[in-house]
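Heads up, one of the protein chains got dropped from this complex, but the rest are sitting where they should.
First chain written, first letter: the chains are A, B and C, and each begins at residue 1.
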Amino acid sequence: MTLWLGNTMRIKIFITGGTFDKEYNEIEGKLFFKDTHVHEMLRLGRCRVKVDLRTLMMMDSVDMTDADRNIILENCRKAPEDRIVITHGTDRMVETAKVLGEFIQNKTIILTGAMVPFTFGSSDGLFNLGSSLAFVQTLPHGVYISMNGKYFPWNNVRKNRQTGEFEELE
Amino acid sequence: MTLWLGNTMRIKIFITGGTFDKEYNEIEGKLFFKDTHVHEMLRLGRCRVKVDLRTLMMMDSVDMTDADRNIILENCRKAPEDRIVITHGTDRMVETAKVLGEFIQNKTIILTGAMVPFTFGSSDGLFNLGSSLAFVQTLPHGVYISMNGKYFPWNNVRKNRQTGEFEELE
Amino acid sequence: MTLWLGNTMRIKIFITGGTFDKEYNEIEGKLFFKDTHVHEMLRLGRCRVKVDLRTLMMMDSVDMTDADRNIILENCRKAPEDRIVITHGTDRMVETAKVLGEFIQNKTIILTGAMVPFTFGSSDGLFNLGSSLAFVQTLPHGVYISMNGKYFPWNNVRKNRQTGEFEELE
Partner (left out) sequence: MTLWLGNTMRIKIFITGGTFDKEYNEIEGKLFFKDTHVHEMLRLGRCRVKVDLRTLMMMDSVDMTDADRNIILENCRKAPEDRIVITHGTDRMVETAKVLGEFIQNKTIILTGAMVPFTFGSSDGLFNLGSSLAFVQTLPHGVYISMNGKYFPWNNVRKNRQTGEFEELE
């Protein structure tokens, strides 16, 4: 059964930061980045999919420049895996998806993130990571955003700033 | 783009119990069932996929009889949706998948569960629910088990009793 | 046994805000105040001490003015209870304790707070609330700060800005 080669493939996970990985600095009372929590989340999910994690940067997506997006693009291109999940801030996730979507056609790439930091307990991060790892195994080549249990092709998605949710363009 | 009709479809979720929904009775110091936590989990995941939940039973899968499996089978058959997620105890999940797999060919059905109750904080439930909702949107018709970030066709899966993980038959 | 009248007394809890009650706004990615979580914390602690809660304000202690401190002082004075717990931001807790300590001698007043918001999971709030409710039942009249499992008289305490901990003046 061809379809089911899925369980032996390896998936690349690129970490870029975003709310996913923010922590609370109790001395200053502010949010900051330290290390990624994706390893811990995969452990919590008892994930047995073969994954290879690499942290590219740790930043808010509002601070991302063209140079940063280029780093992400080059890493996606050079990765030996053709299935890639990228954790990313939600505010500019659509912009990065656009860059990747225009230049990469021969891989399945899923961008995902969270509205609440994983360390805060009430996070949607674990749900989104679970969805993204499933979508990356089953969707045809292309670049997608996966949030709220849904997936969106890179050229038909926007973030609704009022609700914080992702939706189709029309 | 045909594939992407996905976001408008409705998914049926059948609740049958299992570790997913167990709670701790603090007076007796034992685990028990009360109500399902799947609504709460979908809220936590900010899930915006259209779902219709229905609780069929609330039981340990080790206590399931043929009659119980028949109830699940009949409900899957009669559901107007052709995409169904079933939350289920992991101990006998494979048996139920077999019954469904032998009798239903025209729907995508995903059975999932958890190793740790959702209310215990360290649960894999939210991750598994996220994966299952993604797999059910993207896999072709058939009956599958989704655990540990993977999916398995009903006729090539077993639960490893030592590790608590699901794996292929050979 | 005189000492043990403790269990029938009623304790006043005044809420003033502070890290204790901060929440994460997922749309803006910032911390803010909504409602107090002290009710929820007392429920979690299965607290059966008779308490009467009143929210005086919901603010960061760095934003507190003399007028705000006066409101706290007046409420402590007018409360029929002679045992009072005050939840308060830690940054200026010492200043408020000083105002209360100079003007109130006939009540036991405990100021407490948290370094991490209760909603973030890893909070010290529940521990501090438990300590404070115990100290307020057993310490003689006077104004104290209770943090880190310790208690400090109002005139011999400072917050160490480097460690975030409270300590004696010498």
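As a convention for this text, a residue touches a chain if its C-beta (ideal position, glycine included) is under 8 Å from a C-beta of that chain, and two chains touch if they have at least 3 such contacts.
From a predicted model like this one, the values you see are computed outputs, not experimental measurements.
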Neighbouring displayed chains - absent chain, whole complex
B, C
Identified contact with the non-displayed chain, of B:59, B:99 or B:115
B:115
Chain C residues touching the chain left out here are 1, 3-4, 6-7, 41-42, 44-49, 115, 122-124, 126-135, 137-140, 146-153, 156, 164-165, 168
On chain B, the omitted chain is touched by residues 19, 24, 26-27, 29, 31, 115-117, 119-122, 161-164
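The definition used in the following text is that only the chains that are shown with their structure count from here on.
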If every chain is a node and every touching pair an edge, decide which shape results: line, ring, star, complete or other.
line
The distance between the C-alpha centres of chain A and chain C, rounded to whole Å, is 41
I'd like the Å distance between the centres of chain A and chain B, where a centre is the mean of that chain's Cα atoms.
25
So, in whole Å, the Cα centroid of chain B is separated from that of chain C by 45
What parts of chain B, by residue number, touch at least two of the other chains?
none
